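For this view, one protein chain was removed and the others were kept in their places.
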């Protein structure tokens, strides 16, 4: 069951046709979108982002997700970002997952068509979150619509109830999508919630009932718990941070070799980092990237960049806790 | 204080420059968007919708709002709908408020620019609801951005926490927008929530502190309570229904003349209708329009059209309760 | 429909047998429980509380409710408080409603038996709030149990979802209690929530369907809205404050005479007071009582008494806003 190797193994992106063999393992970076001083997207840095992630041992990127400030981007901006990442991902050997979730089904369809056109390796979508689905069948019907728009590449359902307010059972959605609805490209889920019972039900569908779902966990700060329940891999924001890469690498290695004490020590480090990040608010991740020599850029509202005072304080905290030297 | 006349008085839309004298009274219809059998927007019926509303005594329309399935529409569709309504509203003497709220600030800016270009009488926007604002100041900053995009027409803040998850004090937002932030076009609020303490605080800003806010209430089924607290008018979905028009007209007249017993009897009728509407789910309003001889059309997902059986049952219920004959 | 007289009319407590004619009008004070410096109940001040309320024009008291810190009291304390109030209420001509709501049905039964024994004029109970009911029928079954324990006195259902987490439709509960369940003493509801649609549904049961429910509203700061919808009277905390009595008296008089502008001005004063009260936290009401010459005493945890600095600031605010001189 456990698919995590001793080291970070690249997700192998075959010819799109064999969708069911597509598989993401290890840590997938939910990349940030860099905005310049006028809050315009800085597409020029995407190549450098890709190079940096490759160097950190990351083999897959999740583009225009929540960390990427998806819903602060217009549809045209999201397309341009996806194109720039397609190019960079190819250059650096990264697997590219493009998030197409929006509040509006037709916009997501548009993004899905585009993602397939530019050669994305996979797409992911949230449920719509203004007019919210009521049932698993509602969500499956929406997934069918997205699948039809990009019929040649794998599709992941992205579950993030803290943002969407949609907390319909993911296992029920996976079941509905593979039984009463036609979602042939459905490949798995990115699960960004703490409920490991629900996540475990998805694992049960994969392991017990033979559906070849690929299950990725989205809360970095409790990854080890999800691995124990049966996660295939992880998608998150802190995997972007250069100083966190060795920590997560060691966590995955320790877990794979059955050294839970060592794995727990690394998860403790991850919690410390996340605690710091939360303390400094929505602009903290980008500030941490800047502080670690990787361009983070400004966030778009409603997030705010750290003040110079906050930045200085954050730096001290990172040094004091041994994340930066 | 009470601005509601004995009959429905048209909102007088002056030359856009005197924004502070713009004022909506009585009932404003939050109009539906009609979709055809392929779920495409049917722009051709907008003129007839306008004609019908005028005949019902409605003098203002709120376009592409929640009732209009705003977030099930793409940005280009919203622009075309606004244009069609501009034409129809001019022909039938209706005041046109275009809702520009989306999850993405730049999309709302785009819609606001367009609304001013086509000559909308006013615009309204919700707070962004994926990346949610944390403070009244965050919302005011967003309103400033929208105001700058359409500097010549009045702007309303649209408060609907049940859909957005944003429950920041409206009074605090109005205060922030008129003190620390520059939102010169801010004209008032559409308040779609039951909390009449919070609504009353907005009324207090208008009455006690002299800010000329125009305060519209958005929950038809408890309108009388809001009038008593000090609402200037109402924006809602049930004002579209031909058989409800005389009921609301009598409610407003009775209230204006101090006949609370009569007004309460009409509000009771409104509650009965809303109770029925809720019982039949998200497709009920459009079905009721169809049943009353006004084209409602299909809803887009996740809402579903009533089945023939449900439609028949709804018709019986409307007849049994005296709404239809 | 409107039962509020020009002045505060006493609720007339008949011989308990004619339960259906029992009726509360005007403002009912949800009285505080006074704790001494050791946080013991000070029963000795209850007579003075009753005298003060009578002098303010209050004719009914709601004892051991949320304002009375019900759930910070043991069952024996609640019985002693009820007894002391029975004596004081008789002396000062007040109608006595004893709240018997707890988390544990058998404790509420015990309190209900006691309340009838000591001659309470009526009782009220919330739904249980740890093991929460799931349906209106569940709540009606619980009301039946309480009714059987005190079969000779009227029973009110106390709806306060912000505290209990139970938001089951009150109208559905009233219907269930009078149809499928046997709750012969059920007399009405104390409704402490902003949803005037739901409250209106209860009003509809009273007016349209002939059930003689007595409907009391529990959010002082939006009382006028509830009156407009059809409230018979009000139960709340701010009615205890001597300097608020003339304000609420004028509000009720203005409403009864159809002078909505005047009524709105008084509601505005009420909102200002509530805004202040909320700003100073859970100990503010008792501090305001102290500042207005009526003993408030200390609150029990988790509420905290105001610090001397806060008390001084609160006093200034009350003077500045014209509540105290």
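Each chain gets a letter, A, B and C, in the order it is written, and its residues are counted from 1.
Keep in mind that, in the parts below, a contact is a pair of C-beta atoms (placed from the backbone, for glycine too) under 8 Å apart; a residue touches a chain by one contact, two chains touch by 3 or more.
Every value quoted in this text rests on a predicted model; they were computed, and no experiment measured them.
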Considering the complete assembly, the absent chain touches shown chains A, C
For the chain left off this view, which of A:71, A:122, A:196 or A:298 is in contact with it? A:196
In the whole complex, of C:74, C:91, C:117 or C:279, the residue touching the missing chain would be C:74
Contact with the hidden chain, among A:274, A:288 or A:306, goes to A:274
Check each of C:50, C:141 or C:306 against the chain that is not shown and name the one that touches it. C:141
Sort through A:107, A:138 or A:221 and give me the one touching the missing partner chain. A:221
Across the whole complex, list the residues on subunit C that are touched by the chain not included here. 69-75, 77, 102-107, 110, 128-134, 138, 141-142, 163-165, 282, 300-303
Which parts of subunit A are in contact with the chain that was left out? 1-2, 194-197, 200-201, 203-204, 207-208, 219, 221-222, 224-230, 255, 258, 260-261, 263-264, 267-268, 271-272, 274-275
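In this text, only the chains that are shown with their structure count from here on.
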Centroid distance [mean C-alpha coordinates] between subunit C and subunit B, Å: 36
Starting from the mean Cα coordinates of subunit A and subunit C, work out the distance between those two points in Å. 51
Residue numbers of subunit A (touch at least two other chains): none
